[in-house]
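All remarks here apply to the structure that follows.
For this view, one protein chain was removed and the others were kept in their places.
Moving on, here comes chain A:
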Amino acid sequence: MASQAKGLQNFISDLRNAKSKEEESSRVERELAKIRRKFASGLSSKSNEDGSNTSLSSYQRKKYVWKLVYIHVLGYEVDFGHSEVLTLVKSNKFSEKQVGYVALSLLLRGSDPLMNSVVNSIRSDLVAGGASKGSNSVQIDTAQSLALCSIANISGLELIQALHVEVQHNLVSKTSSPNVKKKSALCLLRLVRTSPNLFAGREFAPHIAQLLQDRHLGVLTSTMSLLNGLAVQHPTEYETLIPYVVHILGMLVIKKACGKEYLYYKTPSPWLQIKLLKFLQLYPNILAEKDANPSSKASTAQLTQVVQKILTETDVSDSINKSNADHAILFEAVNLIVCWGPSGPTQLREAAMKLLGKFISVREPNIRYLALMTMAKLAQLDTGSAEGVKKHQTTVLVSLKDADISVRRRALDLLFVMCDSDNAEMIVDELVNHLVLADAAIREEMVLKIAILAEKYATDLRWYVDTILKLISISGDHVSDPIWHRVVQIVTNHPQGDLQAYAAATLLVAASPRRCHETAVRVAAYVLGEFGFLIAERPGMSGEEQFRILHQHWHSSDETTRAILISTYAKLANLYEECRPLVAPVFARCKNSVDVEIQQRSAEYAAMREAFSPEAVEDLLREMPPFEDKEQTALELRLKDKEGEDSATFVKAARPSVEQRQRAAQAAAAAREVEEEAQRQHYEEEGGEEDYDEEDRLQDLAPVGIPKEIIPAMRKAFSNLCTCSSGVLFENNFIQIGLKHDYQAAQGRITVFFGNVTSNLLKHVRISIDDCDHLRMQKQGTEGLLDDEEGGGCSVAARTQAKLLILVETLAPFDDAPAMRVKFETTEGIKHEYPLRLPIVATCFMEPVELASGAFMQRWKSLEGQERECQEIVKAPQSAPEIDEEYMEKIRSIITDGLHFGHCQGCDPTPWTISGAATYRTGSKDKNGNNINVGCLVRVEANPQARAFRVTTRTLHPLCSKAVKNVALVSIKLA
């Protein structure tokens, strides 16, 4: 062993004994100062032309350079002494040269300008080994190796470009020793990587072929690295080398022909085998080529034989090293099978699948990790492998809970890849459940993947919205902006069904609690601003309520959220008169905000009403148009950033699922329909009335909806009808819709009249009512009324009515009202379409119960608890008189007559409380065949000073509590 310099020894000992990082660094600083001084001393008189100090002895120079190397390895910047390193490289003495080259490759960067001055010296080493004359061939060889090594490890472009001819020569020269050859190969690889155009690929294939016939396994190993690098860039030009590679593989695997020194625990050089198999993975189609010539046929036959042997004969052995090495090869062989895909032999694929299935449940964590990873690749194949993978779903789910984060990541990836339409719901739910327990390191990744899967495989987009909401509530911090933006995009782009109303309602509920995640507030704010009007007539979801629910988060929100909230407020204020006085102070305050965006938005929105005409304001605050569907969504891009383009997960994410295609087709069909409709109308008009003006024609394209000005009146009518047995539901210049309803236990009978109030005929009057799970409905109407085909429907003459009779039975508690769409066409051909709601709410099915005060209190107490209780405070309307006994009497009649509750007189100690009890009757039967009923209690407490009422409901079913509370609130407000 080489003896060490004493100074260096001492220095290392000092560092070793350093008790703290500070002590270490002060020692290093001292040493650096000393070395700098040594290098600089007497520089002016005795320096070389390249700036190194000639007064240093060889020993000193080596010692100081080594110290620099050591300091560098410890993680300190070393920015001087480079010229001394170069002097060592240029030296004739072997020992100096060696130190010089090692230091060169560690301390200097390839692009360092100093490198230029050393090029010639390296070149002479490369060509003949520039060591001192008379040195033996071993030394020449070693000097060459050293030079190659340093080029390969660090060199920049200039250096390798200057020297690549020599390197290439060394590689192919017959006189080069194996040692030089193998290093030249990796040196060239660097050239191939950094400047591929410099390197002529085609002509080089024969040289590689020659190198592949070398007997030296070291040469083969490095040649294979070079070949892999070349073939990745130009696969076709190296295809001819496949037989050579297969031959070597055959020698190693089947004949086990390998020098003793290259046996690793009796396995012939596993690393070479890995590289050979990697090369073959670049040619996924070799087994598919039918018209292959006999020689290549023989080689593919040999190849399958080799793979077969690896697959069947790899076994766990006593030595962990042997076992690892063999499995390394095995996994590479499986990778090759995955590459072949369907073109490979089925039995190999099945065997691989079986092995992986075994491996994912072994104890050895490394094997489990790799098996999960490889299985993810296999699951990507289209041929039945996916089915095979699915069998292991339960095992993979177990791995998701593994103690090891690396294994968990792989399991997550695999689940992501194996997810398809059949098991998506289960996998996503499982992932969401696991998210609660998952640790921070993996959460972000999980959230992203769940979001992608939920979008991909949602058969019902409502499920997608629910899933994302769950993500926000479980792990809101990891739900990045692109994820919630995507929700907005999807909701906006899919008007089919009642997704938009559903999303608005769900988000409103999600934002209701005082504490909810900021991301939830953002989505809710945006979606309510856009689609809040769709749910405004539902009880407890009026514009005012929407504002109240959103605004409670104002103080805990940051600037970005506030900016979104402000836009939403502007939209709410535009739609609902009663919101304006609420919104105005917010804008007034924010006009002075320090945040520019908030300041600008609030100032502009506040001034808008005065500055523009109502139509212009309407235009400005209209819903956003559908978003453009991009090729790659932001989520996919994120995944790509994280995992790379070739990763199995990304490939998976980029491929559209059946559901996505269906949705896209639906959207396209809807768009086409609108267009065709427009065109047809266009023709009709052309034929009919030729002097129709252009402007009117444009207006005809889409059906006329409910004008915004009558929305408040409409909502009031709806709320009235919830507690009245008859009344007008909707009224405008064309049609009056009246309604009569009465209920008996779980059943109800609703009659709806559609009166034509114009002096002309109304054509194609059509009604459609959405089915819902909790109501069983039977409909019967004027002939044609329920025929929801385009062009169908019945005609209603002037001043006459069409009639619709609905028989309903409730099956379960609910808290919304069924949707009804009314469509008709005037004689001018203008289409109208009004989305309305039928006032069939939970309280319709109540049956009053008379309770003595003791019994009431007993039940009241027994129903305590978060889920069962609902409470809300409501202000008496501005116009109402003072709250006195007369007023309370009115409230009482609301409870008894409107809500169908029995008044429990005994338990109201003061005139300011009213308690009621009722039974909610459903038509569903329990196990014994009895109807299921839900007991409901309500209490209204008035505070005359504050002019407010507190409504508390307690029932056995959370939905019941909510529904009763909502109806009570609305009715009290209208009293």
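The definition used in the following text is that a residue touches a chain if its C-beta (ideal position, glycine included) is under 8 Å from a C-beta of that chain, and two chains touch if they have at least 3 such contacts; residues count from 1.
Basically, contacts and distances are computed from a predicted model.
Chain not shown in the complex: UniProt lists it as "AP complex subunit sigma", one of "AP complex subunit sigma", "Beta-Casp domain-containing protein", "M-phase phosphoprotein 6" or "1-aminocyclopropane-1-carboxylate synthase". Here one chain is not drawn; of A:366, A:567 or A:768, the residue touching it is A:366.
Screening A:56, A:122, A:163 or A:186 for touch with the missing chain picks out A:186.
Note on the undisplayed chain: of the listed residues A:87, A:121, A:176 or A:222, the one touching it is A:222. For the chain left out of this panel, the touching residue among A:208, A:325 or A:520 is A:325. Panel shows chain A; residues 1-5, 8-9, 12, 16, 59, 62-63, 66, 69-70, 73-77, 93-95, 98-99, 102, 105-106, 109-110, 138-139, 142, 145, 148-149, 152-154, 179, 182-183, 186-187, 189-190, 192-193, 196, 217-218, 221-222, 225, 229, 232-233, 259, 261-262, 264, 269-271, 274, 278, 321, 324-325, 327-328, 331-332, 365-366, 368-370, 403-404, 406-407, 409, 640-641, 643-647 of it touch the chain omitted from the view.
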